[in-house]
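Missing here: one protein chain of the complex. Every other protein chain is in place.
Up next, chain A:
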Amino acid sequence: MASVHESLYFNPMMTNGVVHANVFGIKDWVTPYKMALLVLLSELGRAGAQLGLLERRRLNRLLLPLLQGPDMSLSRLRKAIEESCPNLASSVHIRIKLMAEGELKDMEQFFDDLSDSFTGTEPEVHKTSVVGLFLRHMILAYNKLSFSQVYKLYTALQQYFQNDEKKNGIDETDMELTNTDELEGKMEKEELDIPLREEEISCGGPLSQKQAEYFLSQQASLLKNDETKALTPAALQKELNNLLKFNPDFAEAHYLSYLNSLRVQDVFSSTHSLLHYFDRLILTGAESKSNGDEGYGRSLRYAALNLAALHCRFGHYQQAELALQEAIRIAQESNDHVCLQHCLSWLYILEQQSSDSCVLLEHSVKKAVHFGLPYLASLGIQSLVQQRAFAGKTANKLMDALKDSDLLHWKHSLSELIDISIAQKTAIWRLYGRSTMALQQAQTLLSMNSLESVNVGVQQNNTESFAVVLCHLAELHAEQGYFAAASEILKHLKERFPPNSQHSQLWMLFDQKIQFDRAMNDGRYHIADSLVAGITALNSIEGVYRKAIVLKAQNQMSEAHKLLQKLLTHCQKIKNTEMVISVLLSTAELYWRSSCHTIALPVLLQALALSREYSLQYLASETVLNLAFSQLILGIPEQALNILHMAIEPILAHGAVLDKGCAMFLVAKCQVASATSYTPQKKAEALESAILNLNEAKVYFVKVDCREQLRDVLYFQARLFHTLGRMQERNKCAMLFRQLHQELPAHGVPLINAFK
């Protein structure tokens, strides 16, 4: 028996045995809402001269969004009209009411009259105007309807009107408590409605074409620009499933579902949705032009390319490469240079994983410019700049390149790329150790109104570049000892990029790094150690480095050394120069902590050479500090003072507060050490200036709450005061020292022999 009613099905996609791929090409269908608009238009024509100029203008401005927007309910339409012209609204309402409560022939008569507006010597509507086109489309669509369809349209109109009336009516009935008869009817209705369960309610109603399109484009743009405002992944998927249930041909929904799955890192369903989308797209493409440049062949190429992108995003580089090869081959076969260009830029990204040659990239940029693809070209330039920065190219060339690409961006108003460019500049300045410049760039981006906001009204502020800039800003503040400000910024980041969103990993890393630094400053090594695991999860290299630092601070020298050596070879292999230098510095520190200053020297020199070569100024001056310290211990304080003069300036200008303090402390020590050979008078002067420097160092250390260093400074200062015979100040320092010393556990490191 089952097969009896199964066979009653009829598939609307098929007529006359021919399968229509996508009926969605046709957009003009008469709906009750459209009829209401037609009524509005005819009323407008009838009212004609009676309308005031202002009202007329407001109505005209209202018309376009009404014509192009999604269907809305009668009351909303009425409200919209009322805002510009109350008289008209009521006359429209009356006419619809007459039609809905009248007979079928009223509607037929209405459509017959519609075409009159084109006739006459001076027609009300021009045939080719927006309104004229709309009218003609509607008349045509109406005339195409079969008898039963016309009847259905009429009942739909009645329902449209009644639904509206009912909504208005509910309030009234509540107050009046009308006769029981109606109440009973209502009861029955409710009874019908109650047993509905969640599944049924969730698929509430189908969206109309326009509504669906709007929904999709809105969600897609939100996903790109401001993820927090978009629906949650689960809710969005539910909506999409609902949409697809009613409109299985709506291929774009599959694409959005692909994007949505990407959000939650779901490989399986994202692949599924992507392929489904392209299977569908191929169908629609096939109808327009077969195998041509535009139609079906094109979507095939992009299908393969997108698959490559998907695999790349999930880190399946080998798979991505295979897919990309396929895309390239198909694109080559059909001479699609634009597609090839896209392939090339992806190829570059994949190559980046294995080698660091930038031949491909340069080539890509040139070609992109040649084919007039500004987006790809400047994206290429940006990648190139990034790579060159790591490879140690001079700053002026890089900034020049960025400036050139900026010109391109402004010309083509690629606001997204402008943001990236500024974020990149921030990062590059940070890399070079120019914190003020970095700060300035970061502020520029944050206070800039993006172009998008002018265009669409969607504030484009949740992109990756904003996350990057904010993270840098937080770290810069933390460096200067403004921890409250830094945590404020991080709190803001947390709100903007909630933990499960795309760019949340960025701030998580920075947050933990800042916490780690604070813990290290305070000497709470166990806390720092507990943070290492979190950092490692987000960035393994950074994590290992931090682990080594903790070990070093806990005086587990050999373990720290082992770890650092391993890290060094790894970083040299992947050419992470910044990390290499940091590792070298830490290694040198390990050496001098074990009193092997002679071994530390060559390591430091190597670090210095590297940081000079890659113009990483900040790291260079830090190296110089280390070097000076070694020289001090080795007994050549004059030499140490000489090279300190070189480093002190950039450190005071751009360095972190902690480094400033260390530098000043070191300067003082060198001054004292070199003063031994001076005459008593000169010596006193030198000691005085050393005390001043120590005072400055003290200020810096207090700022970052670095009490261990503070203790050392106080001790040193007390000794100096003692030498100078200033007992009162000496006693004060000694007392402060004693307080601190009681609070802090003494580590095995001799007090004076460490500068950091």
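The rule is simple: a contact is a pair of C-beta atoms (placed from the backbone, for glycine too) under 8 Å apart; a residue touches a chain by one contact, two chains touch by 3 or more; residues count from 1.
Operating definition for what follows: contacts and distances are computed from a predicted model.
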Message = Leaving aside the chains you can see, what is the UniProt protein name of the one that's missing? Options: "Thioredoxin domain-containing protein", "Fructose-bisphosphate aldolase", "Golgin subfamily A member 7B isoform X2" or "Cyclosome subunit 8".
response = "Cyclosome subunit 8"
Message = Can you tell me which of A:105, A:245 or A:397 touches the chain that was removed from the display?
response = A:245
Remark   = Which of A:307, A:549, A:632 or A:697 touches the missing chain? It is A:307
Note = Filtering A:51, A:156 or A:395 for touch with the omitted chain leaves A:156
Ask   = Per the definition of touch given earlier, which of A:47, A:67, A:80 or A:322 contacts the omitted chain?
value = A:322
Remark   = Touch rule applied to chain A and the missing chain gives residues 1-3, 5-12, 14, 17-19, 21, 23-24, 26, 29-31, 145-146, 148-149, 152-153, 156, 191-192, 195, 197, 199-200, 205-206, 208-209, 245-249, 271, 275-276, 279-280, 282-283, 285-286, 290, 296, 300, 303-304, 307, 319, 322-323, 325-326, 329-330
